[in-house]
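A single protein chain has been omitted; all remaining protein chains appear in their positions.
== chain A ==
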Amino acid sequence: MDLAIRTDGLRRAFGSVQAVNGIDLHVPTGSVFGFLGPNGSGKTTTIRLLLGLIRADAGSVWINGADICTQRSVALAKVGAIVENPALYPNLTGREVLRISTVLLKLDTSEIARVLEIVDLRQAADRRVRGYSLGMRQRLALARALMGHPKLLMLDEPTNGLDPAGIADMRRLIKTLPEQSGTTVFVSSHQLSEMEQMTDHVALIKSGRLLFQGRLDSLMAQTQAALVIDTSDIEVALATATSMKLDAKAGPNGIVVTSPIDVKARARLITALVEVGCSVSQARLVEPSLEQLFLTLTADAQMPTDRMETMS
């Protein structure tokens, strides 16, 4: 499999804090790869290591097949990035900020109009960045990252500061980039519901360690749907489920059965509940969201290694 990003045993500590702890990241070319983790989990540090902004204590990084340490210019030649904040020059206009990039990347100035169009910032292009809202700055930073048709786009929390319409636009753009231009998008976020809608591969990071990486659908397939039964007789329903050796807990309107339960067992449980006099108003299977899954995974002290999907 072609990899846009590959890291081997990447480590970085700040004092006694191990910010990145032996990360082996494999980002397939052409994917929209969500890099997910809570605040302070090591996402931004990892991105800085990927871009060579900080040095690794151990391990190596390859970007588009080139080593970031020994072939830096080759590795970064076709990479667009936004790291943490949109890093722009407030004394310049949006167009002037992009003009700098055309000079540095040796691009035709027509590229400015193209990227402004993509992020819908043409109207404000000749205003100074100082007067831009955070959302506009984020869009301008994205426009700059898109200059020169990068093969790899690294976006650190790209929806920060965007309004709902801006978030939807960003999501649409990110989803279409691999198909339109073959760009690999590596996007970090703690907004899991957002990531669920736009990524096809994910890596979950907590305390500098990867908990999972692989296809989003394989991650979701590892999880168990919960059976939610709405009833007013919660105590009786819980006792009935427990007597059938099922794990269950009280929910807002009834009980939630978390044990694996097949169709027959489901029918047996509902029948038993009716027989003991529970008024069952609804029973449904609820697939866990990425967010719930993430919370479950990060609650585990140690993730079993068999949950790491093989990528290569």
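Basically, a contact is a pair of C-beta atoms (placed from the backbone, for glycine too) under 8 Å apart; a residue touches a chain by one contact, two chains touch by 3 or more; residues count from 1.
Quick note on the criterion: contacts and distances are computed from a predicted model.
In the listed set "Putative spermidine/putrescine transport system permease protein", "ABC transporter", "NADH dehydrogenase subunit M" or "Coenzyme F420-reducing hydrogenase, delta subunit", the entry agreeing with the UniProt name of the missing subunit chain is "ABC transporter".
Residue A:Glu96 is the one among A:Glu96, A:Asp120 or A:Asp200 that touches the chain not shown.
Checked against the full complex, the one of A:Leu25, A:Val79, A:Val119 or A:Ile255 touching the unshown chain is A:Val79.
From the set A:Leu88, A:Leu216 or A:Leu293, the residue in touch with the chain omitted from the display is A:Leu88, counting the whole complex.
Not every partner is drawn; the one left out touches chain A at residues 48, 51-55, 72-77, 79, 81, 83-85, 87-92, 96, 99-100, 103-106, 128, 144.
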